Each structure stands twice: as structure tokens, then as C-alpha cells.
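Here's the structure we're looking at; comments come further down.
Every protein chain except one is present and positioned as in the full complex.
Going in written order, the chains are labelled A and B, and every chain counts its residues from 1.
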Amino acid sequence: MISAYYFGAIALILIGLYAVLVKKNLLKILVGLSIMETGVNLLLISIGYVSGKSAPILSEGITPSQAVDPIPQALVLTAIVIGVATTAMALSVAIILYEKYGTLNIEEIRRLRG
Amino acid sequence: MNELPIIVISPLVAGFLAWLLRIRGVREIIGVAGSLIPLALLIKLYPSLGERLEFTINVAGFKLGLMLSHLTWVFSMIAAVVGFTAILGMISTARDNWEWLFALMSLTGVLGVFMAYDLITFFIAWEIMTFASFMMVLKYNRHASLKYFILSIVGAYAMLIAIGLIYAKTGTLTFPEVSVAFTQDAMRRMMGGSGLFTKTETMLIYGLFLLAFGVKAGMFPLHVWAPDAYSETNQSYTAMFSGVLSKAGVYGFILLYILMYGKLVVEFGHFRSAPTFGYIIAFLGGLTIIVGGILAALQEDIRKLFAYSSISQIGYILVGLGVGTALSIEAAIYHAISHALFKGLFFLIVATLIYRTGKTEFKDFGGLAEKMPYTFAMAFIAILSLAGIPPLVGFASKWLIFEAVIHENLPILGGMVFFGSAIGFVYLIRFTYAVWFGQRPSDLEGTKDAPLPLAIAMGILGALNVVFGVAPGIVAQELNKIFDKPVIAGNIWELDLGFGRYNGLLLTIWMVIGVLIAAIVYFLGANVRRVPVTDTYQSGNPITMEYNLTIRRNFFLPLREVMAFWLKISFDRLYHDIWKSIEDFAETARNYVYNGNVQAYAWYLAIILVILAAMGV
Partner (left out) sequence: MNQVASLLIALPLISAFFVPVLKQINKSLIKPYLVLITLIQTGIAGWVFKEVYTTGKPIIIYAGGWRPPIGINLYIGHFAALFVLIIAVVSFIMAIFSLKAVTTEPIDKYAMLFLLLMLGATGMIATGDIFNLFVFMEITAITAYALTAYNKTGEAAEASMKYIVLGGIGSSFFLVGVALLYGATGTLNMAQLAELANSINPIVAQVGLALIIFGLAVEAELFPLNAWAPDAYQAAPHPITAMFSAFVVKAGIYALARLLYLLQKASGWSSILRLLVIMATLTVVFAELSALRQKDVKRMIAYSSIGQVGLIALAFSLGTQAGVDAGVFHMVNHAIVKTLLFLAIGYVGIAMGGTTMENFEGLGKKMPLTALAITVAGAATVGVPLFNVFWSKLRIILATLQAGFFWAAVLVLFASVVEAVYYFRLIHRMWFMGGGIRIKEGVIAGILVILAAIIILIGVDPAPVWNIVVKAGSDIFNVANYVKNVPLVGVGS
């Protein structure tokens, strides 16, 4: 049951996590976060996928039993929006950070410590 | 009996009211009333002690209770009497409103400890007592108060863990039920089965309780908080602090006997003629006597001298408790009573001295017997009592302890106890001469005698010292009722142990006759010759400023030099170093863990994920 989609999704998550853990530039970290969220969305959709079935939109000739699971699609729509909001928020905070610290190197943004 | 909660709560309520209403005259009246009510109620309840007096209340799922039996009545009376006199003394010496609140709160706490019926009430009252007495010290010296609080809290939490373990295993918290559970456990072990508590668990519970009660009683090596805490607070309060609160620790040890005696004897056996667990207590008590006594002799500050003396005297009580026979426990409780009485008196005298002269070190005192005759008379009574000279109460209790220890064939403990008596005399001589006799410094010419509240308070304690000394049987008969058999026989004038006898009345009569004869001789013709005052203590050493030893200054410096090696071992420094290293470790850990770098934090998340993965697979 482990299909290629699951591997792809998990790979994306791990790539995103790698970027967050290793990259020094703040924007790269945020991109990594975004990739991670994309991977999670992909995982969600893959869980609802049934091979051979079509998109879950009621129209001529498509009955509910011929569509993939619609719930993950709804969840992913919500999750994408949440991801957008988070990324937008993060980028605006990054702008303030660059204004105040003059750098985007994560190791130098360390005034609050201890 | 609905009076029991009133006895416990009224001091706290009075203290709170006294703190809220800041008017000078009113708060004193409320405060004194608050400490008088428990005393009055306890006296009123005395005739009905034969029936069980109980009060229970359900609070948030716990069944809290108060109980008045002979044992608890005796201890509560100590608290009430000495507490009342201390509060009276505070009328003169208290400066802030909150001192009334916290002094009365600690009185509530200690009454609650004595009258508790179950472990939770005991713990609550213990914590209230600790917190209130800590707040009394906080203003004067932060370091001393924190040291006191930390050691006390460590002890209290040790007790909490022990209570938690008992609750987890037996499911009950009231004293009778816990006692029954332990006795049944002991029976089971004696029959060869395995009980509810294994040997390690019993040792753990015993150790935790020893820690908790030892800290409060000031047992070596947990005594380090006492000298600083006793001296760095309002000295009238120290009368209650040293006289009563330390007895809470003593009561705790008696509780250990009541709850766990059978179990501890079955697990650990006997050592010579005392139970092993008791011998540990007694031995530590003996060390306390020696350490406290020697350190008391080396002090230059009156408050510190009496603080160390307090520690030393508690050692006596612990020795008596540890030996474990009915006689020795009665002797220990007797000494608890007499210590509360004479130590309370001593600290009130110190409070008077500081209040009238503002000085605290021996080198600033001298010749005050002339200026403060009443205080001197009280001091004389207290000195005789502590030294153990008949016909005062100190003699009766010390004699009982000596007899009990010797009767059980315990030479080491006996030696320690005798040594304590000798060293007691040594530091008392210092206090007697340096403060009351000899040359008077010129700035003390205008000192007046004790103010009225302090005088009344001292008078009460002094009178009790004399009364219980001349008629020691009064106390002994009360104590016999605890054990329900005549452990100490005799009538109210006489203590009869079967192998020794002390008749207070007879001795008093003989002493009075002797004093009369001496007075007649003095007035009839003894010649008085005036001598100039010179330094008397040189023994061939050249006189230098550093080595100018008088009774008022560095009197025991040679003793300090002899003991120099032993004085280097300081538990005080040890605890201080332990705490310092904990703080330093905390700072390093904090700077390492919360280092401000987001990526490090993200790595923590990754590590937890790895751990979760490892657990799943």
C-alpha cells in the first residue's frame, strides 16, 4: 500500500526539515518550512487517493462512488491557506528583522538568549 | 469539640486583623488577645482530657482533623504559654505591622502541628509555621532567612514524599489508621511474610522523616540555619521561635515513635539497649550537644550564644527520645517543657537588653545588675535553670535524662550528656559576669529596667521555672498520664524513680536555711575590702591588644585556638557550596540549552522526532 506518492511526500517533508535545520539564511529556512508544509499537503491528498477514480466534483456522469475521497482535498485546501498565512506572516517578520539587525544570518539574530 | 479549631485559628485571625488595622494601641490588644485565647481554651479543656476530643472537617477530598490528647495537650500548652509571653514581649519590641501577622501565624502553625490528627493537617500546619517564621527573619537578613527557608523546605518536602509514599501504600492518612497499618506490617514481617513496605522503603521513609524533623529541631548536621535565624530577628519572637518551634521537630520524632515504632524495631533491631533507629537519633543528639555547646562558648554576640545554646539543649531532648524507654521519653518531654521555659525567658531577657541598650556584643555590656535589678533577678533564675542547679526546673529535667541514660547502660551517650552540662556552665559564666557584673561602660549609665509588658512576660516564665522546680511532681504526674502508668512516682514535691529520688521541697527548704545562715554571717561581721579592677587572665603571656583577653572580650580565644582544626569542618560552608554549585550549574545549563539560536531549537525538535521514531520501531 505504500505508493510512490507517500515516498514523495515524506521526501519533501524531510527536505524541508533539512533546510530548516542546516541552512543559515533566514529566507532559506522559511522556504524550507514552506516545502515541509507542501510535503504534508501532498501526504494528505495521497491518503485519499484511490487509483482509477476521478476528481471529487459532482458533474454529469460522475457519481460519488467514482470519485476519490473528498475530505482530504478539503483539508488540504484549508492547510494551503494556513500555510500561505504563516508564510506571509513569517516574511513580514523577516523584513522587520532585516531592518533591525541588518543581516539575515540566523546565527547573528540572537539578542534574546539565556 | 468545636473549641479545637478556634484554638488553632484564633492567633492567625487576630494577627490578620492586627495587620489590617494599623492603629498602634488596637493592634497590640488584638495581638495579645489572639495569643490569650488558645491558652484560655486549653486550660478550660483540661478537665475533659479523658474523653477523646476530636474535630474533623472534609476539605476538598481530604479529611482534616484536630485532636487533643494528653501528649498533644502538654505540647500545646508549651506553645500557648511561651507564645503568649513572646507576644507580650513583642508589644515593646515589634516595629512593623506585619511582624504581628507573621508571629501570630507561626503560633497558629505550631498549634496546628501539635494538634494534628492526620498527616495532611500536620504538613499544612508545618508549612504555615515555616513560612511565617521565615517572613519574620526576611527583613533583617536575607541570607540567613533564605538558608533557613531552604533547609526547612527541603525537610518539609522530604516529609511530603514520605507522606506520599505512605499514602500510596496504605491508602490512608489519619494517625490512628497509619499506626495500625504499620503495626500490622510489623506483625506480618515478624511472622516471616513480606510486608507492605520493604526494608529499603522503610529506611527511606525513616530517613526522610529524620531529615524533616531534624532540620526543624536543629539536629546536627542540619542545625546550620539556627544560629543566624535565631539571632537575626526580633528577639521577643525568638523566645517563641527557639522555645516552641523547635519543639515541633521534637514532637515529630515522638510521632515517629507513635506511628512506626513496631515496624522500625522489626526492621532494624536494637543496638545495645536502645532500638537502632532511636540510637541514631540519640547519637546525633549527643553530637548536637557537643557542637552546640562548644560553638556557644566561642561566641561574642549574646544572641548567637543563646542560639547555639538552644541547639545544644535540643540535643538533650533528642538523646532522651532516642534512648526509647518510657522514662527517657518522659524525661525528654520534661526537658522540652523546661527548655521552653528557660530559653523563652533567656530570649526575653536578651530582647530587654537590646531594647534598652541597643547593644548586642559582650564587649559593650557590663555592670547592669545595678541598673536593671528586676531583669537581673529573672536572668539569675534562668541561669540557674539552664545550668541545672536545684531547685529550678532545669535541674529536674536534666537529672531525669541523666538517670534514664545511665539506667540503660549507654556510656557514650552518658558522656556526651555530661559534657554538655559542663560546657553549658562554661558559656553561662560568660553571660553572667560579662553582662551583669563588673565595670559598666559609660554609655550604659542611663539604662532603665525592663518595660512593663516584657517584665510581665518574664515574670510569668520565671515564676513557672521556680514553681516547677520546687514542685516537679506537678509536671511528672501530667507526663505519667501520657503513658498511663506511674513511670515517675512520688508526690508533687518529689520525683521517685525507684533507683533515685529528688525532693524539690526539701532541697528548697535546706537552701533557704543555708542562705539565711550565710546572710546572718554576712551582716554580722564579714569584712568587705574594695579591690581595684585589673585584668585577670594572662597566664604569663605578654599583654597585646589582640591577646587582651577579658571576660568581656575573646574570653575563650584559647579554646578557639585549640579547636581550630575541628572548627574548619563547617557544614554551613558545605551547604553553601552545594547551593552555589547548583546555581552555577543552572546558569551553565540555561546558557547552553536556551542559547538563543533558532536552529539549535529546531534541532531539539528533530531529536525528539528521532526518539519518537526509535520508540515506535
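Keep this in mind: a residue touches a chain if its C-beta (ideal position, glycine included) is under 8 Å from a C-beta of that chain, and two chains touch if they have at least 3 such contacts.
This structure is a prediction, so every number in the text was calculated from the model and none was measured.
Contact with the chain that does not appear here is found for just one residue of B:Ile29, B:Ala463, B:Leu567 or B:Val593, B:Val593. The missing chain, though absent from the display, is touched by one residue of B:Leu138, B:Leu211 or B:Ile294; that residue is B:Leu138. The chain omitted from view is touched by exactly one of B:Ile29, B:Ile43 or B:Val59, namely B:Val59.
Across B:Ala33, B:Leu49 or B:Leu146, the single residue that touches the chain missing here is B:Leu146.
If you put the missing chain back, the residues of chain A touching it would be 13, 16-17, 20, 26, 29-30, 33, 36-37, 39-40, 43-44, 47, 71-72, 75, 78-79, 82, 85-86, 89-90, 93-94, 96-97, 100-101, 109-112, 114.
Although one chain is not displayed, chain B still touches it through residues 58-61, 120, 123-125, 127-128, 131, 134, 138-139, 142, 145-146, 149-150, 153-154, 157, 160-161, 164-165, 167-168, 582-583, 585-587, 589-590, 593-594, 596, 598, 600-602, 604-605, 607-609, 611-612, 615-616.
Just so it is clear, only the chains that are shown with their structure count from here on.
Here the spacing of chain A and chain B, counted between their Cα centres, is 68 Å. Partner chain A is touched in their complex by these residues of chain B: 590-591, 594-599, 602-603, 606.
The part of chain A that touches chain B in the complex is made up of residues 17, 20-22, 24, 29, 106-107, 109-114.
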